[in-house]
Structure formats: structure tokens, C-alpha cells
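Encoded as C-alpha cells, here's the structure I'll be asking about.
One protein chain is absent from this view; the other protein chains keep their places.
Each chain carries a letter (A and B) given by its place in the written order, and its residues are counted from 1.
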Amino acid sequence: MPVVDRQEWDVVVVGAGGAGLRAAIEARERGARTAVICKSLFGKAHTVMAEGGIAAAMGNVNSGDNWQVHFRDTLRGGKFLNQWRMAELHAQEAPDRVWELETWGALFDRTADGRISQRNFGGHEYPRLAHVGDRTGLELIRTLQQKIVSLQQEDFKETGDYESRLKVYQECTVTRILKEGGRVAGTFCYERESGRFFVLEAPSVVVATGGIGKSFKVTSNSWEYTGDGHALALLAGAPLLNMEFVQFHPTGMVWPPSVKGILVTESVRGDGGVLRNSEGERFMFEYIPDVFKEKYAQSEEEGDRWYEDPDHNRRPPELLPRDEVARAINAEVKAGRGSPHGGVFLDVSTRMPAEVIRRRLPSMYHQFKELADVDITAEAMEVGPTCHYVMGGIAVESDTAAARGVPGLFAAGEVAGGMHGSNRLGGNSLSDLLVFGRRAGLHAAQYATGLTGDRPAVDDVQVDAAAAEALRPFSAEGPAPGVQDGRPPENPYTLHQELQQAMNDLVGIIRREAEMETALEKLADLRLRARRAGVEGHRQFNPGWHLALDLRNMLLVSECVARAALERTESRGGHTREDHPAMDRAWRRVNLLCRLTDPTGGLAATDPVRGQIDLVRETTEPIRPDLLALFEKEELVKYLAEEELYE
Amino acid sequence: MATGTEPQPKSGVRGTRGGVRGGTRAAITAPHLRTDRWWLAPAATAAGLLAFVVYSTWRAFANSDYYAAPYVSPFYSPCLAENCEPMRGGPNWELFGSWWGLSPALLILIFPLGFRLTCYYYRKAYYRGFWASPPACAVAEPHKKYTGETRFPLIVQNVHRYFFYAAVPVAGILTYDTVLAFRDEEYAWGHMGLGTLVFLVNITLIWAYTLSCHSCRHIVGGKLKHFSKHPVRYRAWQFVGRLNARHMQLAWASLISVALADFYVYLLASGAFDDPTLF
């Protein structure tokens, strides 16, 4: 094995989206030398795709808003499965995180008195989302990126080197978290451009890699979303929490096929857009579930009045939490009332003047005009559900964002689980990134700087093993063990497509026991074939090789999703079982934890039938009484089991 | 990381030519790969500007046929020399005595010429059309070196706003000329001929072009940091901004209209045409 280049840092942040950058800023400001490593170019992270806004109870538009209301909305949205302490911290700290962005140069849309404007969104009782048109994610990522640059400029003034305390390794991928004993010691990485391996030695690693959407066929997620962080944590021995909860955003584009899945922001509905079926009916009124009956308008007239007078009317059901809307659209299409390309109609053209649409939804206007040749100011959009977000993720301590059981490992953002319970509200994602990104950076820095003289060392054996694993696709020519014919190696692109199709069809928006069992068999087969996935060419910027490496991660997280989904015999939030259609209060207290079957991390030895993942049930800590007191008793009865209510 | 921010490698050694065919760039020998008719726009621009230059040079040096009561050619207004034709009530100021023997048009044309020459739109037009710097987007330019407007003489382009200041009174005088055009040949008020209409169109376009100027946009409000503290100037800035969005169209329209107005006067003064009287 050739000698692999090593560099020493205090904190390594994996991922340069909102959470990763916020963590890096915090860690650097706390005095830790910090490296950020990301698969794309700096500033291209998937966070730029977020459109609607950042949920924070600043009360700029409706002064009735405060953190308690935000907390309440978050728990209702997550069907009370949220790690309540995370939801509490999130609601409390979000306004500070947004205001802080302004001091770094962010320019949000303004209210008439010059404060940050806030917009309505599904599941939020008050207008709460700080936004910039429909490109809030771009503003967020750019602001954080520019804050990083400004810190680097400070360092340059002091040390003459921009990268002395904060460096971004762009277009690099981490394939393993390295450990010494039980503790984190660093990361094993390769540079996408050259294929060169290197090791970042650091006692703290913050995983902020986002989601898993690329395991599904129809998704709003980009190629980066291969569940890397989830897999890295699993392989490092940390458990994943509630992986069965995958959010299907109700409105993705359905046509043309090449853009199927691309997001249509919820702001379209927040600003007045309505959903209709092929019969022209506003079908959402038929789909208001019992738990939300009192909170939503019962007639079109009331719903329409709400946009002007939210204090005396109830909101239209188009603004129900995302899981409800997605299921409703799915049901309409199934009942044969869908649009020509298999979606439903989302219409703003009859609701707002063209000028207003272009001003408030500029990128949506642009997106449909350019990609589908549809003028949304004149005609309705066709939309359908698309895989958007995973609520499950690395199990973390609520206050510190530390991964459970692996000292030195932290997680923030989509890759961390628990905050959103079974379903995330729109807008809560960007605020989650900021709140827990900061906390992860803070605690990672504290942990690293507290370890004076006792730093874990990176072991050469682990480095060599990681290098060998990463190089395997180049030497995968031979037939599989036990297979007689000399079949050619598998094409990673084909395997990826088959995986996406399987997950979409068998563990998708509506789930059935038999299908999920089939999915697990299919995954076992793909896992075997993936070991034969070979690539052509050399290591320099070779996308086939990169995909072959990412397949390991996608297969791991897909198995987590499928196993957990099979285990949870109820329907709740982002997990809908046709064979168990009701929410079951007994399941509220149950968290499902996924762990690697073979804790040594040697994936080769795993039993193909049993798979790589073990599931453990865990009972959650009861919600603190003062937080429970924020809800009416009648509401709690719908969610909490009898014994919880009387505790 | 090569995609990081380490210092840039100097141009490699492979190519002897620079720019898109330089050493580290993708090895493509063609100076461009555009398949559309990219040359059409710069060629048309160059042809149009050239036609105007030829025409206006002829007319400016001609020193004749520029007044046909009540119309004065915009090329000769105001007329600042003793050798000007007498124009009743017209824009004559004999600032230059009998020693000035050349065409009086040369004295005044400097200002509109300077205004247009330093105009941000015309700069684009002639840099592309005449200088091929660049001829069109992503089409390699033929020059070895390029310093843009960083040094003399092109650094002088920065004086555009002073030509704008000068262009405003000139436009004012042309407005006055247009008012005078509401007379008949006998200088009686309250009449209109076809020439009056030509002048009206011309002066409207001249004003629209002048006010749509980028310097004007800056002066009326663009320089402000807080529009909210200057609501009137903010409105003015928005108005100029709307005009400014059509600066190119206005530049061409006013260029053509001013040449046509002059040509109309020429036709009348040389006797080739009689001004139809409307009332």
C-alpha cells in the first residue's frame, strides 16, 4: 500500500450544506482548527434547493407567534414522535440563528416596517418562514459560504494563510470514519478529481451529509444524497433512529420524465395555490384527518378567506402537513382522477395576477417555463409526490448533537434523526440545520480542544483496509465466488437503477408487508451483485467508480428503511402501511434503532439472508410535563397512550 | 485540491497561442464552436454605425442646406459662429467670430458626438462591431493584448457623465427648435407641417435616449444607498430605469431620427421637396 497523505485538524466536518457550514463556523469561532469536506464544489450543496423559507418564531408578521407555538406545531407535524428536547431547542433557538445570518450579510424579504418578512407554510399556525422569494436555501448557503470566506480573510490577516484555521476540501468524499478504540480518530477520504486518497486526522468528526433520496427513483434530491453519513455512522458503530420515516413531498414535477421528482415549492400553496383533480374538484377537503378536523377550513369559501383574514378563519386543507397531502394526491391518482401525466393539478394561475406570481414565485415560474414549457401564470402545473427527506437518521444526544455510543462523532441536519419525529414540517429543515449545526460545531470543538495530549491516533491497518475497500471496484472483473460462468462485472449504473426502482415500488409512499419482504430479498441480491460492480478507466474524476463506492452506502440505508418499515405496524407521518392504516398510540413511545449486524464493519462476511442490519426497539423518554402542558388534553388523548397521560 | 483555491498555474507550454487555445485549456483548435450566425449582430451594428458616420460627416462638413424656415437641422443647432445662416428667432449665438471659417456644425456636434461615443451602449456596439473585442460572446477576439478601459485613451470613457450634462442643454435647444417649428415659412405661429411632426418625433426620441443614460440613472438616484430616505429620487430612478432598459433601442431610434430630421431639412433647403402644411 502506498503511503497515504495525512493532515491533522481538530474538527472535521463532513458535508458543506447548511448544517456542515454552520458547524464549521461555530467550531472555528470556538478556536478549533476545522476542515470541511464535501462531494461537490463549495457552495453547491443540496441546501440551495430549499425554496420556502426558514421557520423561526420571530413574530414579525403575527405577534402571537412564539417558541411554544412553534414547538407545538412541530410536535403535531411529527405526530408526537419527535425527540421533544430537540424540538424544544429548535423552536427556542431558531430566531437567533436567523437574526445572526443578517449580521453576516443575508438579505431576507422585508416587512413594511423593515423587519424580516415571514410567510405561511403547511402545518405552521402563524406566518413563520423567513424567506427570500423562493430561493431561501440559496441565500442561506451563500451567506454561510461568505461567512466562511470572511473568517478565512481574518485568518489571512493574522497568519498569512487563508486556510490556517478553516479549510474546505471540495470535491472530496469520505468513505470511512477511522477510530481508535471506541473513539473517532479521523476520516479516510479520496479526492474525486485525482482519485488520490488522504486521511484527515481529527478527534471530532461532524457528519452533516444530508439525506438518502437517491435510493428512490422519483426524488427531489441530487446525486449527492446517497446516505453517506448514515452509512459512515453505522459503520463506525453508531445506531440510526426511525429510518422508516421518509417524507414524500406532495408536489414534485411529473413531466417531462427527465425532471420527474424535481420539487415544486410548498410556497405555491402557502401563497394561494390550490390542488384539483381531473374533475376540477378541490379534493383536499375530503382528506382532512380527524386529528386536524378543528384546525382546517371545512369549505372553500372559508379557506379562501383565510389568506386575507387568518385570525377569523381556518386555513385551507392544501396546507395540511406534507404526509397528508402526499397521501391524498396518491389516492386521487389511484382512483383515476389524476392528470394526464399521473399527477394532479396545482393551480395558481386563477388565484393570483400574473405579475404577483412572477414576483413571489420567480424560480417556480422559471423552472416550469424552462423545463416543461408551462407558463404557470396561465395554466395549472401537474404535480405528484416525490421522495424528499428522511426524518430518520443518526441517533444523537439532543443537546450536544453527539452520536450515541461513539465519542467524537457528531451529527447535524438531515442526517441526524429524531428532531422531526415521523414527519417534518416545511421550513423546519433550514432552521434545524442552523440550530443543530451550531450545536454540533460547538460541542465538537469543545470535545476536541478538551482532549489535550490524549488524541486518538489513526492506525495504519485501518487506513490500508479503507484503501483496499475503495479500490475494489477496479479489480472486480472476476466471477462471483461459487458462480461458474465468467460473467462480466456488474455495471454500477444498472445496479443503481434497479435499487431505485425497488425502493420506489416496494418501500415507497404506501407500504405493504409482502412488498417490503420482497424488497429485502432484492436488496440482498443487489448487495451480492454490488460486490462485483466493476468500473472502467482510471481513478481521475471517474463517476462510475464514485457511484460504485456510493452503492455500499445506499444499500445499507435502504436496508435500514425497509427493515424498520416492515417492523412498524402502524401508519404515522412519513410511514404509511396499507395493512395497518391507523396510527397506534402504543407505537408512539417506540423508537426503532438500526445497527450493523457485524459490528466489526467487515461487510464482506455478512449473511446474505439476514442482511447487514439488526433492529432494536427502544422506549422513549416521556415528554416533560411543562411541554405537555402546552397542549389541550383533548388533543393529547389522540396521540398519547393512557398510561402516558396519567404519568 | 486542484479545484481549491491554490494559486493558479501559469499558462502551460502546450499552446503557443493564448486565450482559449492556451496551454491548460481544453485542447480545441477552433477559436469558437458557435453554429449560429453570431457574426450577424456585430456586422449589422458596424454597418449601421458606419452609414451614420458617412452621412453625418458629409452633412457636418457641407455647411449648406441646413435651414429651411422654420426648420433648422439638428446638426446645426445651436449655431455658434458668425458664418451661420440667419434664423429668425432661431438658435444663433455668434460666439465664434469671422475667423471661424469651417462649418458651424463642427462646433456643436462635439457634444452629442462625445455623449454617444462615451455612451455605455455605443461602447458595447463599437467594441464589438469595429474592434472585435469580443466580436460575439464566446468567440475568441483577435487581439494579443487587452487592457480594456484601464489606461489612456479608453480610460477617458469615464467622462461620460459630463457629456450627459452637456447633452441636456443641447436637447433643450432642440426642444426650442421644435417649438419654433410650429410656425410657417413666414414665421407665423400656430401652424404645423410634416416637418413639425418629424421634429416632434425626433425630440421625443432624443429626450428619451438622453434620460435613459446610465449616468443619468446614477445621478438621479442610483448613487443612493437608501432609497427609502429619498422617495422622490427613488421614483425618478425607477422611471429612468424603465427607460434605461431600452437604452439600446432608444440609441438606434434617436440616431436614425436625428439623421432623418437633418435629411428632411436638407430636402427642403435644397428645394428637392416642399414641406406639406397640415394647418
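Please note the rule applied: a residue touches a chain if its C-beta (ideal position, glycine included) is under 8 Å from a C-beta of that chain, and two chains touch if they have at least 3 such contacts.
By our rule, contacts and distances are computed from a predicted model.
The chain absent from the displayed complex carries the UniProt protein name "Succinate dehydrogenase/fumarate reductase iron-sulfur subunit", chosen from "Extracellular solute-binding protein", "ABC transporter permease", "Multicomponent Na+:H+ antiporter subunit E" or "Succinate dehydrogenase/fumarate reductase iron-sulfur subunit".
Touch, as defined at the top, links the missing chain to these shown chains in the whole complex: A, B.
Of the listed positions B:Ala26, B:Val232 or B:Ala272, the one in contact with the omitted chain in the full complex is B:Ala26. Shown as candidates are A:Gly160, A:Gly181 or A:Pro257; the residue that touches the absent chain is A:Pro257.
Contact with the chain not shown here comes from a single listed residue; of A:Glu224, A:Glu318 or A:Glu414, that residue is A:Glu224. Listed here are the chain B residues that touch the chain not shown: 2-9, 11-12, 14, 18-20, 22, 24-28, 32-36, 120, 123-124, 127-128, 133-134, 137-141, 143, 145-151, 154-155, 158-161, 214-215, 217-218, 222-223, 225-228, 234, 244-245, 247. One chain of the complex is left out; on chain A, the residues touching it are 40-44, 46, 48-49, 58, 95-96, 99-100, 102-105, 107, 109-110, 113-115, 132-133, 135, 138-139, 142, 146-147, 149-150, 152-153, 156, 162, 193, 222-224, 255-259, 262-263, 363, 366-367, 370-373, 491-494, 535-538, 540-545.
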